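Structure incoming, see below.
All protein chains of the complex are present and in place, except for one that has been dropped.
And now, subunit A:
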């Protein structure tokens, strides 16, 4: 019955499915704002609610993807909007931009290589390896890069969310344990690995933590976009 509705009334069903997706996401975002819990991550809650609903209604991913085409179209302008926080951070990094860029670039090379290697050894699927190697950047850029490198962007979106939760929840405690205690170093470390989710946690510790975390998330994303198009094919040639 639902499938007939989707086929016969494509515009109406697209509006309905977009409305449901946005409502669940917004509800989760409001809950997170109210309870300030990292586990109420809007993306996580939306997946946990929406996936069973779609399975129950027998709506497959292709139908869902077509219906939410408008949301997908908004991805590009959303990425451009990230230029504003990048502009805001120019002043923050201008005194030691060489050190910051060098450290983050090394981190990008290390994380892409290790993730790709581990995924090829353990899962043996190149499209999953590409998706996992691009999981340490903010979602819009991770998805765009994965699509560009013919990886599986749905795995990237899932992996980015988990990387954010792991780093945001345990990152600061782990860094204190290994003796990394300065707010700049903690901010750069968590921001580069756990992007927006990690930054949201660090902002609550101190403003300097938050500022350096957002510097790391933006610069790491740019560096990943510059490095991955040649590093990933190179790893594919060597390891596959």
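The rule is short, and it goes like this: a contact is a pair of C-beta atoms (placed from the backbone, for glycine too) under 8 Å apart; a residue touches a chain by one contact, two chains touch by 3 or more; residues count from 1.
Note that contacts and distances are computed from a predicted model.
From the set "CidA/LrgA family protein", "NAD(P)/FAD-dependent oxidoreductase", "Sugar ABC transporter permease" or "Thiosulfate oxidation carrier protein SoxY", the protein name that UniProt assigns to the chain left out of the figure is "CidA/LrgA family protein". For the options A:12, A:36, A:207 or A:226, the residue in contact with the chain missing from this view is A:226. Contacts to the hidden chain, counted on subunit A, fall at residues 21-22, 25-26, 29, 42-43, 46-47, 50-51, 54-55, 60-61, 64-65, 68, 71-72, 74-87, 90, 96, 99-100, 103-104, 106-107, 110-111, 114-115, 118-119, 122-123, 125, 128, 132, 135-136, 139-141, 143-145, 148, 152-159, 161-163, 166-167, 170-171, 174-175, 178-182, 184-186, 188-190, 192-194, 216, 222, 225-226, 229.
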